[in-house]
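Down below is the structure, laid out as structure tokens.
Yeah, one chain of the complex is gone here, protein chain that is, but the others are all in their spots.
Each chain gets a letter, A, B and C, in the order it is written, and its residues are counted from 1.
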Amino acid sequence: MPLRKVGIKGIRMPISFTRLGSKRVLLVPSFDVFIDLPPDRKGIDASRSYEAVADVFSMFAKRTYRLEDLCALIANELLNRHEYATRAEVKARAEAVVERTTPKSSISTFEPYKVYAKAVSRLIEGSVHTYRMVGVKVVGVTACPCVMEGIKELSKTELAEALGIHGLDPKLLDVLPIATHMQRSEGFLLMDSPEGYDVDVSKLIDIVEGAMSAPTYELLKRVDEVEIVLRAVSNARFVEDSIRFMAKGLVETFKELPDETKVLLAQRSEESIHKHDMVAIRKATLGGLRRELFSLNEE
Amino acid sequence: MPLRKVGIKGIRMPISFTRLGSKRVLLVPSFDVFIDLPPDRKGIDASRSYEAVADVFSMFAKRTYRLEDLCALIANELLNRHEYATRAEVKARAEAVVERTTPKSSISTFEPYKVYAKAVSRLIEGSVHTYRMVGVKVVGVTACPCVMEGIKELSKTELAEALGIHGLDPKLLDVLPIATHMQRSEGFLLMDSPEGYDVDVSKLIDIVEGAMSAPTYELLKRVDEVEIVLRAVSNARFVEDSIRFMAKGLVETFKELPDETKVLLAQRSEESIHKHDMVAIRKATLGGLRRELFSLNEE
Amino acid sequence: MPLRKVGIKGIRMPISFTRLGSKRVLLVPSFDVFIDLPPDRKGIDASRSYEAVADVFSMFAKRTYRLEDLCALIANELLNRHEYATRAEVKARAEAVVERTTPKSSISTFEPYKVYAKAVSRLIEGSVHTYRMVGVKVVGVTACPCVMEGIKELSKTELAEALGIHGLDPKLLDVLPIATHMQRSEGFLLMDSPEGYDVDVSKLIDIVEGAMSAPTYELLKRVDEVEIVLRAVSNARFVEDSIRFMAKGLVETFKELPDETKVLLAQRSEESIHKHDMVAIRKATLGGLRRELFSLNEE
Partner (left out) sequence: MPLRKVGIKGIRMPISFTRLGSKRVLLVPSFDVFIDLPPDRKGIDASRSYEAVADVFSMFAKRTYRLEDLCALIANELLNRHEYATRAEVKARAEAVVERTTPKSSISTFEPYKVYAKAVSRLIEGSVHTYRMVGVKVVGVTACPCVMEGIKELSKTELAEALGIHGLDPKLLDVLPIATHMQRSEGFLLMDSPEGYDVDVSKLIDIVEGAMSAPTYELLKRVDEVEIVLRAVSNARFVEDSIRFMAKGLVETFKELPDETKVLLAQRSEESIHKHDMVAIRKATLGGLRRELFSLNEE
């Protein structure tokens, strides 16, 4: 019986270097590696899979590399060392802690981002075909537009009563829509990194961060807090909206990437007024997103 | 060499009944059980520890019990079955999903709460002394008072500029403090459940839920969302404040409990404008809290 | 822009009843629900999604149902309540704690199993088409065959030296292969539950449990421990082998199910001599597995 994927989950490697835009950052990556197994083989030689990771890592750890390229090197090495395998898959995840600047007070702050990469190598008629993917997970804040709408739809009498109950100033009657719930939210973007193009991880981070109501920072002085809250209420967005802004950001940023580039967009909000999370997910190609946004602009 | 705690973590038992106020609710508890080991014993007989749990559970599962009483029965049974042990500790945790009503639209909603219990039995000069603890973890929402303060402290000019940048209505100038960040927050309360008193878990849930800016619900129609948001901004609270409101709630609710009753209060907010969490913790006795609140009222 | 999946993750419902073989067991299910969103809609009405779950649950909670049927009822209700949606997806997961009997001493023990269900309803030309899936995750033990092989391949001299180093009895020379490493292992099986057939969850549990080297029990008296260890070393299996035994079990157990029934088989071993896990995965149809096993028997 053939098996599609046999392998090792959770291989930890020491610190290595990658690039975010013009910055060189350090990562501690964790790898999952798999090969396929033909019907006539009882099991894989797991130690060879580990060695493929460790050897590639040892050769390249001191250079600056793209995480998806490292995955591709490992995938090819897996095929080399398992002569019976025709498909090798390598997934990597790591956290990059990057120095940023607070929005108003301009002080140093260190922000964590998750970085993902994947490579699949296939042996087809004697030659190896490899594709790469790269992705990020970014935490930000979303402010909910629905409560703002809800408040607008209440009659003055209902609102006055509600304000009275809650001991709030009646002057709030005109401007109440600015009160809404916010929450920690997490955007995820995974996409093809086609051969010959440079998909810059720092641009992915900017796209996902910019698709939420506001970015978040580990350090915020009071002026920064006010800034972030005002920015969030001015950009109130549903999880559905974050997906749309990610799509727009992708189309505008990666003009040179081919239409068939596959993308996966997801947003998850830890709703502050609920105990559950809201989620929106979209799978598409860059070409599909381009057509949708073009027809939207036409209207 | 003596060992303080040897035992089993993660024993799962089938569904059983407990009481929240006047309601009978179902729980799927998970148990950790430990005994001490005297210097002259190589190891415990672990299967006896499991049997103590399973047998007590089988006898009492169909009755309605308090989770901490079940823990105490198991702790005593552990001492019975391990003749070399002088101390037995049992911890239980479970989730209770309770039917509630939405705040304005009055529809059914099912809210999950975590319930904790603990019992320690000690063999002192031939007789067994047992003490019990009971606790809850409740999710709610906190709105931050600091941004409100921060906005008040800005000059009209600074605010007008900030509003302009963010495209917000200048009418907001007077009432902007209502804009602040909110986040999912989690309150935790663990306390002694002294012999002869009835510490009602549903009262603990009410105390913790009431100490945050507003409760949260799995179901909220738009009128409910508006209500919860207004309630939260009218009760903007730091994690430190939630601890204070828990303390006040405890003192007012459990007037009959003795001064030496130990309590542990904790609040954790998943800050929506940061990637990290804010935490406040207080350990005290009911007597200590009573004195502090009394002197506060005196002032 | 259309979105494929918008919804809620982590809806908790109170206890409900399901069936494992002839037994009626209690579950506390957790649900994720999603609908699609057409290009012309800004967002979903999330409270309607919650109400679909709560209302179906309230109607059926006291009856005994199959978890995948409950998911299908909710999926259909999601389409009813979101008139703009054409696809609804519902996932449920729950833990069933089932009374079993120890293998030799025949005492009661309570074993936890994870149960999964999924339903997708699609609106195609005015009529609703629903498919269901059901699955289980079961913990057991695997003993590794490779060390046994490795020991057999050593020369008598090498073995004698190794035994000497480790202070083991030289009589072990002939029979040493019985020493091998074991570890906690987890099998996962997810499959279509086609309309008109009855895929009994208790049979899935038996298939997955039987595909490992031995089942595990929460309670084991010493005679039971010896029995399980002997059973495991007599059935030493790689993760790859567990997949093969699951496939065999499926083909033999569900003779009446159609060839196009999709199945997903996975095994994960927490290798005791490594810090990482070994994984094997297979996707197939029942028809595909039948053909493979038939040709295997022919040989």
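Everything that follows uses one rule, which is that a residue touches a chain if its C-beta (ideal position, glycine included) is under 8 Å from a C-beta of that chain, and two chains touch if they have at least 3 such contacts.
Because the structure is predicted, anything quoted here is derived from the model rather than measured.
For the options C:Leu73, C:Val233 or C:Val263, the residue in contact with the chain missing from this view is C:Val233. Remark: the omitted chain is touched by one listed residue; of B:Ile11, B:Val147 or B:Leu257 this is B:Ile11. Residue-level contact of subunit B with the missing chain is found at 1-12, 32, 34, 37, 39, 42-44, 46, 146, 238-241, 243-244, 247, 268, 275-283, 289, 292-293, 296. Mapped onto subunit A, the footprint of the missing chain covers residues 11-15, 25-26, 28, 47, 50-51, 54, 57-58, 95, 97-99, 107-110, 112, 218-222. As for the chain not pictured, it touches subunit C at residues 111-112, 139, 141, 144, 146-147, 149-151, 153-154, 162-163, 165-169, 171-172, 174-176, 178-184, 214, 216-218, 220, 222-223, 225-234, 270-276.
FYI, only the chains that are shown with their structure count from here on.
Seen from the C-alpha centroid of subunit C, the farthest chain centroid is that of B. Between subunit A and subunit B, two chains of identical sequence, the interface residue sets overlap for the most part, with shared numbers making up over half of the total.
Averaging Cα coordinates per chain places subunit A and subunit B 34 Å apart. Rounded to whole angstrom units, the spacing between the C-alpha centres of subunit A and subunit C is 29.
Residues of subunit B in contact with at least two other chains: 112, 218, 220, 222.
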